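Please find one structure pasted underneath; my questions will follow.
All protein chains of the complex are present and in place, except for one that has been dropped.
Which chain is which? They are A and B, in the order written, and residues in each are numbered from 1.
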Amino acid sequence: MGEEMTESTGGIDFEDEDASGVIKKFMFVNRKAPYGTIYALESLEVVLISAAFDQDVSLIFMDDGVYQIVKGQHTKAIDVKNFSPTYRALEGYDIEKLYVEKESLDQRGLTEDDLLVDVQVMSSAEIAKIMAEQDVVISF
Amino acid sequence: MLHIVNKSPFENRTLDSCLRVAINEPGAALLLIEDAVYAASKSGTFESAMKDALGKVKVYALWPDIEARGMQDRVIEGIKMVDYGGFVDLVAEHSNCQSWL
Partner (left out) sequence: MKLAIMINEGVYQHQSTDSAYQFVKAAIEKGHEVPRIFFYHDGVYNASSLTDPPKDDRNIVMRWAKLAHEHNIDMVVCVAAALRRGIKDENLAEGFRISGLGQLVEAGIQADRLVVFGD
């Protein structure tokens, strides 16, 4: 997804005095499956941009959002870009807080072994606690 | 946290997911807007879930959306009505908010 990233960074105002130095907790809640709609892909674009602002970023995958990081995605036959490898690249952007809701995995008959990236599996109660601590929560 | 839901519970499970998380959080509030206001209606299959939720989180519904959908006389007791100004107040009063899209 390199091309879009370059394009989207066009508007970042690195010189803004107000924005610099402030570190907020940003949480992206991914609840939608990939490919069926564009939300997952465009969510990932926001996540990557947020990394450029040195914010405290975390991601949660719950409900059908867990399908975004399931192993074995092959999209050639539907002619849509397979963006799942990008989740593995997040570490390189210093985005390391990836949480998955256990209840969502269980409902779908999935386990941590089915996921293509290292995550922390948490209960709904633990997720509630982390969500409550955030400054900005964007759910896709 | 203020949790905002806009989907009917009869065709979408967003409200279930939101409540699964929100009931664990002391001080959580839930605001039903758009098609989610149908979750506030009496006598349906969602009533018991809503009543359970009322014991754990504060529940609000957006009156203009209730009215638009003809649900005025069907609202479950204990659910508080707000207008858009009340919606703004809820956002301001809680330290953060999440729209469960």
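Assume a residue touches a chain if its C-beta (ideal position, glycine included) is under 8 Å from a C-beta of that chain, and two chains touch if they have at least 3 such contacts.
Note that the structure is a prediction, hence the values are computed from the model and not measured.
Residue in contact with the omitted chain (choice from A:55, A:73 or A:107): A:55. Across the entire complex, the residue among A:24, A:71 or A:88 in touch with the chain not shown is A:24. Counting the whole complex, the residues of chain A in touch with the unshown chain are 4, 7-13, 16, 18-19, 22, 24, 26, 38-39, 42, 45-46, 49-50, 52-53, 55, 135-136, 138-139. Residues touching the missing chain, restricted to chain B, are 4, 6, 33-35, 64, 83-85, 87-89, 91-92, 96-99, 101 (touch as defined at the top).
Throughout what follows, only the chains that are shown with their structure count from here on.
The residues of chain A lying in touch with chain B in their complex are 29, 31, 39, 62-63, 101, 103, 124-125, 127-129, 131-132, 134-137, 139-140. Those residues of chain B that touch chain A in the shared complex are 1, 13-14, 17, 20-25, 27-28, 96-101.
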